[in-house]
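This report refers to the structure that appears directly beneath it.
With one protein chain removed, the remaining protein chains of the complex are shown where they sit.
Coming up: chain A.
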Amino acid sequence: MTSTYAVLSEGLEKRFGEVRALRGLDLAVPEGSVCGILGPNGAGKTTAVRLLTTLLRPDAGSARVAGHDLVREAAAVRERISVTGQGTSIDEDLTGRQNLRLFGRLHRVRGPAGRTAELLDRFGLTEAADRPASTWSGGMRRRLDLAASLVRRPDVLFLDEPTTGLDPVSRTLIWDVVRGLTAEGTTVLLTTQYLEEADQLADDIALVDRGRVTHTGSPAQLKSLVGAHAEVVVPDTDTLARAAAVLDRLTGAQPSFDHERNAVGAVSKDPTLTIPLLVRALDTAGVPLLDVSLRPPTLDDVFLRLTETTPPETTGATGTTDEKERAA
């Protein structure tokens, strides 16, 4: 194993009773990069973070984090990593300043007071610094949580859904901090449900489904694997089938129907598909149109498209996506 990878895992497995949370997770995160682990709820993202941060022991497989074996050299791994988990993990009965000074002391940081003031300022928490964290807003607590992970610069920073449920201001701030960290040489491994977040931050994305990495690549590479989401709305049921046939031919994908709206949609396999192409083809086929739309792929689209070759249950899942879209 080379030392140029900050995180290198092979075949990590973890089971909780009957549930196989991880079924052979392989990850290779180069030093100084940001790796986004993307996947739906229950894919195993959090379990992966808990294993890689020594909170859980793998049932099988091995991993090296910051150059040390995860199991045999757990103490050495802990010397070099920081973790901000889902939800908060600070002492709410202490003030923000007291929290950061405590974690500074525990990390044996020189001059914890100075570092604390610096971090409070960086995260926009100076004003509230001397009030108990229990009186803070959720966004402020999450920022404090991340600040607590940075009292000393970690070699590898793990962020488990760092911005889920956060307001745009906090989200942008956290993104800025992550970008700044990699400039200093820290490797960041973050899990997220948001394609946009991975897009903004990650050099590489590992798509995780059912405890395995199914695809890896840069955000652009992953997006190029999936085209835009095309939808056609027609005036009556009779023309729906004809519209679907055209869509099928152009997108190379199985269209899904929304019979209430007389609409048919498909996530294109061809990234070069455009609205004029679509309209021309439908016109040539004599399909009367009420509406035609083409929008960038969402996480759902990317995810469903990239996983539909692996598991057999994709048809049902596509239906669910349609329902979600209708509701939205």
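Following the convention adopted for this analysis, contacts are C-beta pairs under 8 Å (C-beta built on N, C-alpha and C of every residue); 3 or more make two chains touch, one makes a residue touch a chain; residues count from 1.
Rule of thumb we're sticking to: contacts and distances are computed from a predicted model.
**Student:** Can you tell which of "Thiosulfate oxidation carrier complex protein SoxZ", "Fumarate reductase", "Transport permease protein" or "Phenol 2-monooxygenase" UniProt lists for the chain that's not drawn?
**Tutor:** "Transport permease protein"
**Student:** Out of A:Ala48, A:Ala148, A:Leu173 or A:Leu222, which touches the unshown chain?
**Tutor:** Looking across A:Ala48, A:Ala148, A:Leu173 or A:Leu222, the contact with the absent chain belongs to A:Ala148.
**Student:** Determine which one of A:Ser9, A:Ser82, A:Ser170 or A:Thr187 touches the chain that has been left out.
**Tutor:** Only one of A:Ser9, A:Ser82, A:Ser170 or A:Thr187 touches the chain omitted from view, namely A:Ser82.
**Student:** Out of A:Arg72, A:Arg105 or A:Arg153, which touches the unshown chain?
**Tutor:** Answering carefully, the residue with contact to the hidden chain is A:Arg105.
**Student:** Could you list which residues of chain A touch the chain missing from the display?
**Tutor:** Touching the missing chain: residues 50, 53-57, 75, 78-79, 81-83, 85, 87-95, 98, 102-103, 105-108, 132, 148.
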